[in-house]
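Removed from the display is one protein chain of the complex; every other protein chain stays in position.
Order of writing sets the labels: A and B. Residues in every chain begin at 1.
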Amino acid sequence: MIAAFKVEHATRSSRIGMAAFASALVLLAAAPAWGGRDDLRLLAEMYAYVALASLWNLLAGYAGLVSIGQQAYVGLGGYVLFASTILAGLHPLLAVPIAGAVAAIVALPVAALMFRLRGHYFAIGTWVVAEVFRLSASQISALGGGSGISLPASIVTAMAPSRQLREFLIYWVALVLMVAVLAAIVLLLRSRYGLALTAIRDNELAARSNGVDVTRTKLVVYILTALGTAMIGALIFLQKLRISPDTAFSVNDWTAFVIFITVIGGIGRVEGPIIGTIVFFLLRQTLADLGSLYLLMLGAVAIAVMLMAPKGIWGLIADRFGWQLLPLERRLRFAADARTT
Amino acid sequence: MEWVNIVIQGVLIGGLYAMFAAGLALIFGVMRLVNIAHGDLIVLAAYIALMTTDTLGINPLLAILIVAPVMAAIGYCLQRALLNRTLGEDLLPPLLVTFGLSVIIQNALLELFTADSRRLNAGAIEVASFPLAPGVWIGLLPLLQFVVAVAVIAALQLLFYRTAFGRAFRATSDDQSVAQLMGLDNRHIFALAMALSLAVIAVAGVFIAVRTNFDPAIGPARLIFGFEAVIIGGLGSMWGTLAGGIILGVSQAIGAQINPGWQLLAGHLAFLLILALRPEGLFPKVRG
Partner (left out) sequence: MREPLLDVRALDAYYGDFQALFGVSLRLAAGEVVAVIGANGAGKSTLLKCIAGVIASRHDGILFESEPIGDAPAHAVVARGIALVPEGRRLFSSLSVEENLLIGGQLGRPGPWRLSRIYELFPALAARRHAASTSLSGGEQQMVAIGRALMSNPTLLLCDEISLGLAPVVVREVYARLPAIVAEGSSLVIVEQDIVQALKAANHVYCLQEGRVALAGAAATLTREAISAAYFGA
């Protein structure tokens, strides 16, 4: 006879983590009150990277799909924004979910092709797809062709009554989007899909023989990631007010940095991208004047982390102390068990 | 006639792409590693050729004799010191480490040489051409490069299938642990494979340096061309990668003829088409 049990997710550390997270959110939501224009821009950029890195982490660390071509969707999101505002006359903020929808649709045939490649070849294949998007974008003269285009002033001013309000609006949307992405990821991981993903992450063959539909799970994750990435891309370029094929589909900005953030923070753990983004921006604020030397160091640090601490900073902390900031563990609590965590 | 010239050009550059591909396929075959820094190493070879010709004043094509051993040595050390430590079940470490390597090489070259475009002068051979048939001209340099590419691939085939060396590579590729029971030290074998791959890259790098303007940022595109040639041709076959390179080169040439901005796109589309219709490639080697 099986004893009654339920599955618990929270631990003491995750309760503390959630509390800290909630307070931080309140503080950040109030940023327009205490921060200047530059602060808001910086924070919005950080939110974008936390979200992008979390999505990449989901794809690579959980579904085992290492993509070096996510810039395809960042750029796609940006171009959908510009196309829907300039060509279709829609409100910029409406373009954000539209970008997600377009990306989800596009991701299907892309996945159909890319899933024919395995492992490392899959990775390079995703890069090729991004290149195809980039080259195609430069062929669209209505959106500036190879040199790109700026968002017309009329569209910009129509967003909100004042510039200040417009910037607050974009900032809050960025914050909401980041929280939404994180929440979606946590909910996904807590669901049965998430269980399947963790199984796939640990041992794909074993997962398959236990009845997990690996291909479908991976497809779902790929499409969801594309959707999220494109929405973030739309918002990024709404903030930048200008787009060009090279900036939209930049490997450095949207893949290299994202990968570094995730590796340094900790792959395969939801907390990793958050830690990684903070570290990354700290480094950037202090070292960016060094130009290519800075990138060089970043590459060296990523290699060092990969070889010596492959689980990243959060991985080290979590292993050492058993903490988790977000309630993702699965523990069985039996009715007869009087212990508390 | 114009089209014949275009196709010939495409075939000839296909040889170069095949060399990119051969180096990539070689290490994937032996140790299941895809080197994201592959293209940047080609560019590194071009810069080493630059330094060689600047200091010694020799013809760039002769510089191959120096650049190849230097690159081979770099490859051996790179594999033993760094990449051997990433090999294992998980595919993330080698991919991320070679990605990091790619960033490092690009930016190191940027620091040392700036973003200025360079090109090496090989002398009169660059503009020489001869008529194959009325109205059909072949550049001497592209022809030489194609012949060298074919020779390199033939040499690799010979090495892999007729020498003890190649036997060791193939055995290690089949079964790493049993290969050790034959007295083969994996670390050494992998390092030799990387050295060989970089020697091939060296030849390709020198030809690039002579043919086109190069700068630290052109590496990734070369990686992609090599990768596409491998996939089009089919994994496991050296001659397949030659065919793949040629098909890619011809696609690009035709695309460029239709519209200069479509050159790269045409190549990518050819690759995606093959991936969609025949994912195992055109000439895959069927394993026994």
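Quick notes on this structure:
Everything that follows uses one rule, which is that a residue touches a chain if its C-beta (ideal position, glycine included) is under 8 Å from a C-beta of that chain, and two chains touch if they have at least 3 such contacts.
Here the structure is a predicted model, which is why all the values come from computation and not from measurement.
Shown chains touched by the missing chain in the whole complex: B.
The chain not shown here is touched by just one of B:I125, B:L184 or B:L269, and that residue is B:L184. Among B:R85, B:R118, B:R170 or B:R278, the one in contact with the hidden chain is B:R170. Seen from subunit B, the chain kept out of the figure touches residues 164, 167-168, 170-171, 173-175, 177-186, 287-288.
The rule is short, and it goes like this: only the chains that are shown with their structure count from here on.
We define each chain's centre as the mean of its Cα atoms; on that basis subunit A and subunit B are separated by 33 Å. Per the touch definition, subunit B reaches subunit A in the complex via residues 28, 33-34, 36, 82, 85-86, 91-97, 99-104, 106-108, 110-111, 220, 223-224, 227-228, 231, 261-262, 264-265, 268-269, 271-272, 275-276, 279.
Considering their complex, residues 60, 66, 68, 112-113, 116-117, 119-121, 123-125, 127-129, 131-132, 135-136, 138-139, 146, 251, 256, 259, 263, 267, 292-293, 295-296, 298-300, 302-303, 306-307, 310 of subunit A touch subunit B.
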